[in-house]
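In this view, the complex is presented without one of its protein chains, the others remaining in place.
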Amino acid sequence: MAEKYVGKSVKRTEDPRLIQGLAHYVDDIKLPDTAHAAFLRSIYAHAHIKSLDVGAARRAPGVLAVFTGLEASGAIGPVPCAAALPGLKVPDYRVLATNKVCFVGQPIAVVVAENKYAARDAVDLIQVEYEELPVVLNEEKAAQGGPVIHEKFGTNIAYTLTAGEGDIEAALKSADKIVKQKILHRRLAPVAMEPRGVLARYYPGEQELTLWTSTQIPHLARTQIAIMLGMPENKLRLIAPEVGGGFGSKLNVYAEEALMGWISMELDRPVKWIETRRENMQATIHGRGQTGYIEVGCKKDGTITGLRYNVYADMGAYFQLLTPAIPTLTGLMLSGCYKIPAIQMNATGVFTNKVATDAYRGAGRPEATYVVERAMDLVAAELGLDAVAVRRKNFPAPFGGDKPFKTATGLFYDSGDYELTLKKALDMANYPKLREDQKRARNEGRIVGIGVSTYVEICAIGPSAAAPAGGWESATVRIEPTAKVTILTGCSPHGQGQETSFAQLAGDHLGVNINDVTVIHGDTAIVQYGIGTFGSRGTAVGGTAVYMALEKLNEKATKLAAHILEAGSAPVTFQDGKFSAQVKGENKSITIQEVALAAHLARNLPPDMEPGLSATSFFEPKNFTFPFGSHIAVVEIDRDTGEIHFQRYIAVDDCGKVINPLLVHGQVHGGIVQAIGQALYEEVVYDDQGQLVSGTLMDYAVPRAEMVPWMELDRTETPSPVNPMGVKGVGEAGTIGATPAVVSAVIDALSPFGVRHMDMPIKPEDVWRIINKKSAGAA
Amino acid sequence: MIPAQFDYIAAKSLDDALSLLAKHKDDAKLLAGGHSLIPAMKLRLMQPGVLIDISKIKDLSYIREEGGHVRIGALTTHYQIESSDLLRRICPLLPETATHLGDVQVRNRGTIGGSLAHADPAADWPAAILALDAELVVAGGKGERVIKAEDFFVELLTTALKPGEILREIRFAVPKGKVGQSYAKFRHPASGFAVVGVAVSLTKDGSGKCQSAGVGVTGVSAKPYKAKGVENALKGSALDGKSLSAAAAHAADGVEANADLFASAEYRKHLAEAYTRRALDAAVSRAGK
Amino acid sequence: MKIEGSHTLQSARDSVFAALTDPNVLQKCIPGCEELEKTGDNQYKARLSAGVGTIKAVFTATVFMEEVRPPSHYKLVVEGKAQPGFVKGTGSLDLEEQDGGTLIKYTGEVNVGGMLASVGQRMLQATASMLAGRFFSALAAETKAKAIG
Partner (left out) sequence: MKTINVTVNGVTHRSEIESRLLLVHYLRDALGLTGTHIGCETSLCGACTVLLDGQAIKSCTLLAVQANGGTVTTIEGLAQNGELHPVQQGFWEHHGLQCGYCTPGMIVAAAQLLERNPDPTDEQIRHGLEGNLCRCTGYQHIVQAVQCAAKKMKSKPAVAR
């Protein structure tokens, strides 16, 4: 099979509709008679609802109904959490608050009106009387005692968990030095450019509910929402139309989704709700949110003997789909790309009066990588060694094939050659010269820093045993009678470009033009059950399912071609869309288009063959994949103001075999910029009353074009042995690899001032205070 | 995202707008570019009963040089100022300030008069008009009056405009001689507003010394202000590194500085000094020998 | 958010303290206070038309006086609710005699919720200090007027 598409920078097939404004996101779908919903949300972080008066709102012009927790929470089951941990305390999270609110933004009532203007007006007419309760905000303090959010638990601790292998006490005891550091992973807002949105329509005759919702997991959401609504799963059709970014925030099942379904049944009308950005900041999940303590033991030569990470993880007030599971991913990845004989994570999940944390690009792994990479830098600083040398000292030898690398966190890394990406990145940067330039710059009084991170991440989530709701993926490939190819994938791409990369696979496998391939996803009535798009699994798991279905299809098509060609036992070859065989000394061939038609006409099939040309595969990965890479950031700091300017940014990533380099670059670029956001700009801030004060994009700084550097990218290709294509995944790599590199560069720049660690986001004022030796003043 | 209800009236002329304002009083708000007003209305922080749209009054949008003065109509957009060849020639400070303001879309629509009347403590224009010692021509029911820029900003979001008055024109003497101007801004990473913004317009005398200097500062405190300490220190100075540093040190004299999530009061005061120095350096280098 | 500051008034401490605890004076000093109605001991119901510049809202408020220790200390608590959110302000005032006049030192806390918290943080500190300033200049005027009258 000649590779015509795979490996090439093919322009995306989904783009024509997107660049012309012809795509359909939820809010672009118009149904006649649609009613519009708007929410009243809590303005307190923790309070009893003493009274709720919706009378005036109900009487307002254009208002069809107002629902409160009393009505809705009886009819709709709790918002689900799919994570299971020993001893986990799961709060009862109702779609509308009944007698108590536990975070700012928690929905209390929903107004449904003829149009969104009337709905919004009526929200202002609802009267709520609150009785404030003391707020619980800091995860570490809340774990020690004080006011309790969920009385029935008697504590704010949702769970405790110890993970890791090896004798950590002995490992630390055997160390020449133990370096300790407290680090913060502040809360981040995912800020997908398309806020969430739901459109629901009920067909009473068919007793069928259709939900269009901006989600990454259409099938999982269907199952969960059907359970919440107490309806048969196969009477709920869930459609993820065009989805404007997710980054984990739409890997979830939200109260509003079930509510809209229920309301459309109650009112027998289509009903739509589109989230505002303010709601998005308040009530869509946040990412990160950990306060951790690193303890790392090392020998004088830089060899790491053991790593302990004690962490308080901020859960928020309730669980969303995966909330408590996120820190477990941190625990899994604490070995980074290093040989660490003993690792221990002690995690404490803590309830706070904030919206739930959950998966945000990287989901637990950026925290781990940041911990390990900070540890490497801290060890280097403690020992007076070069940070690159310390990393090299602890790299495992290249591995792969049937020899994985086992970590003390219980994982088997599939394949890796960490020196390969590091060397390439150092060469691109001309690292020795960078250090010389830095020396010269310092002599001139300039403040220049170089940060290096070497990371490994865990992708292709994942083996089902390790996933809360199945880790496999599905695909159906059909060749229609007219030889057009249809791929149904259980993935739900929302920007990743898999309509293109899957079409590339089909193009090469079937010898067809990718413009003759249509990839369908996101509609549970059309597509077989699937798991969805998250955890950098789309290509490695979903793409593998497509690959396997294509193989099956090829097999059948070849058999049919042989039959039609009367090839007998002669071998049939397939090239450029044509099946050929030497039959009785004559070269006979038939095109795949002809085979497709023959399969559907079914007049001349082998006796044991079913008509049609379609194949379905469900791929269950045997292991995760472990992409890796090396990032180098070079920054210069303005001595006078503390402003941080990038001089260079270099990234060499290895995500296994690459199907479309253009898409891989796009993923890495976007990931790096989100990482820069975390390192330097982004921070969800609640004040001491639990008010979300970074409540809009006026205060929450999503990086703009002017704020980010030109990125110099390259890659290596170490195939994964886990799947037949050798792909690994790249959706989160940038976010995971870049954050520590950027932070490290700033800290390296400031090392002459005695700095070894700073918490993110590193703001100009923080830098200025260090340069000017000022302690943090009162704000 | 959705404003509360209001009545909309498009004023046909300045007189029409004045009489509409007189009629609807406090219940009415003037709508020019709308880039301060409409965002606040969408969040329902403002819920006026009546919007009087003055943006279609044609004769309030102009940039002219007349009798040694520059006159800018209040409805002139930021982009018109940014792209004005006349201003680039005779008062480049204004086009330069405009390039720092909001973003392209905001500059296309927002007006200098609307921005000044809103008096956001971190808006860019106030710094420039303070540096230029501009005068603001205000129309009212009883005729016109002129307010000096430095008297215009009263406190947070509050100007010297009285109820029923409309800012009509911004005017200032054309800077003459060896003029050097600059606007230096530390931009808030999210909002784009000035954490600190410093505008400088100075002139050199024949010997290269500072003949006159105007320095306006925004973002630092509840209202933009004229940095008189800096101006006084500059006058007659050699405009060398030492005198510029000494002058910049007065950038936040006597000012109660703002604090927010991004920058403390102490840091803001420091930035005021640092950015004043930057603006001075640029202005001096542009003033020629 | 914490605020603190001090103001010097020309009037004697006893008269300043009396003014501070006089609802009629308070009504004139609390910025935007249109009504102040006694509802209990040291407890009042108020209507405030408060805001800055063009951004204004009408707050339904309760005003409490706590820790009343004449003539040197008391605490004023104002809790207001309006459509865009709520405001809670507490101020502990300590009065010291100073050259025949009175030095008032205050420390306080201002909290806002709802829309005001979501979008207002950029100007919160400036607003708080402006409103405190208005309170004390009104108080200065009131006590001066009393002294003259």
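When the chains are written out, they are named A, B and C in that same order, and each has its own residue count from 1.
In the analysis below, a contact is a pair of C-beta atoms (placed from the backbone, for glycine too) under 8 Å apart; a residue touches a chain by one contact, two chains touch by 3 or more.
Note that this is a predicted model, so its numbers are computed, not measured.
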Need the list of shown chains touched by the one chain that isn't shown.
A, B
Selected from A:Gln674, A:Ser694 or A:Ser744 as touching the chain missing from the view:
A:Gln674
Considering the complete complex, of A:Gln496, A:Thr641 or A:Ser744, the missing chain is touched by A:Gln496
Any idea which of A:Leu267, A:Met428, A:Leu697 or A:Val755 touches the chain not displayed?
A:Leu697
Since one chain isn't shown, list which residues of chain A touch it in the complete complex.
9, 11-12, 14-16, 18-25, 27-28, 30, 116-117, 191-195, 242-245, 247, 274, 276-278, 494-497, 662-663, 665-666, 668-674, 696-698, 702, 704-706, 708, 710-711, 734
With the missing chain put back, which residues of chain B would touch it? List them for me.
1-8, 10, 31, 34-35, 38-39, 41-43, 51, 53, 55, 79, 99, 102-106, 108-109, 190-192
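The rule is simple: only the chains that are shown with their structure count from here on.
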How is the touch graph of the chains shaped: line, ring, star, complete or other?
complete
Which chain's mean C-alpha position is the greatest distance from chain A's?
C
So which has more C-beta pairs touching, A-C or A-B?
A-B
Per the C-alpha means, the centres of chain A and chain B lie apart by a whole-Å value of 44
Chain A residues counted as touching two or more neighbouring chains
124, 693-694, 698-699, 778
Quick check on chain B: which residues sit in contact with 2+ other chains?
44, 191, 259-261
Parts of chain B lying in touch with chain C, wherever the complex brings them together:
29, 40, 43-47, 118-119, 121-122, 155-159, 191, 193, 221-222, 256, 258-261
Could you pull out which chain C residues touch chain B in their complex?
52-55, 57, 83-84, 115, 119, 121-127, 129-130
Which residues, counting only chain A, touch chain B once they are in their complex?
116-117, 120-121, 124, 276, 640-641, 643, 681, 685, 693-694, 697-704, 707, 763-765, 768-769, 774, 777-779
